[in-house]
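Here's the structure we're looking at; comments come further down.
A single protein chain has been omitted from the complex, and every remaining protein chain is retained in its original position.
Moving on to chain A:
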Amino acid sequence: MKNRIKSLFAQKPKGLLSVYFTAGFPNLNDTETIILELEKSGVDLIEVGMPFSDPLADGPTIQASSTVALKNGMTIPKLFEQLQDIRQKTQIPLVLMGYLNPVMQYGVERFCQKAAEVGIDGIILPDLPLHQYVEEYKELFEKYNLSKVFLVTPQTPEARIREIDCHSNGFIYMVSSASTTGKTVGLAEQSQAYFQRVAGMQLQNPGVIGFGIHDKETFVAACNHASGAIIGSAFVKALQQEGSLQENISSFIQSIKN
């Protein structure tokens, strides 16, 4: 079975742009519009955020967008309903990102099955720890051909990075510095050393750098050290500008790419 994430990295091993948005924000039914506009603007991979009431790894921007999305009525069943026909309109790789509790309540197997059915390629659940995944869920994810993406940070020891690499199939999400999402301090010198250390490990999965990537400069810097970079909070902020959703999306993505 083909997985769009693997095909993408095979075709485009460098300079890949991945964008995160919170489903249900700014409006409940913007999901499809945002995905199609991102693809049109030249984004390579999209992370669709499933909002959670208590997003521990997120800073104020994504927290606030999650609160609005939940208030708008976003739920996992609603999101799957919105994505039902998405594969008739686009083949861009799609990753669902969220926290474990809502997925657990929906039922992990049911979630994997439904995600595969609508054409999702990968899943990121930052609070599902590696050993728990391996013990309880890995078989399920593989059964439904879903890439499970794990995070590594500058503090992750080499042996653990290797273990994560061994259980990943898709890409590794390299958190740029120790922080919650949305910090815009740029990429520190220390981070460069960490990027080089990971690059030097010759992992089987490509790395994509996220957290703190918010403009062209940080995007280009990140791409020098990995296969690509992920923009989240800065994009969520851009969606709140005045003007139409389409204009906001295309002008933000152009500001990164050109």
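In this text, a contact is a pair of C-beta atoms (placed from the backbone, for glycine too) under 8 Å apart; a residue touches a chain by one contact, two chains touch by 3 or more; residues count from 1.
We adopt the following convention: contacts and distances are computed from a predicted model.
One chain of this complex is left out of the view, and of "Metal ABC transporter permease", "Simple sugar transport system ATP-binding protein", "Heme exporter protein B" or "Tryptophan synthase beta chain", the protein name its UniProt record gives is "Tryptophan synthase beta chain".
Of the candidate positions A:Ser7, A:Asn101, A:Gln204 or A:Gln254, contact with the unshown chain belongs to A:Asn101. In the complete assembly, the contact with the undisplayed chain comes from A:Thr153, out of A:Asn72, A:Thr153 or A:Thr184. Taking the whole complex into account, chain A touches the unshown chain at residues 52-54, 56-57, 59, 63, 67, 70, 75-77, 99-106, 126-129, 132, 150-153, 155-157, 160, 175, 178-180, 183.
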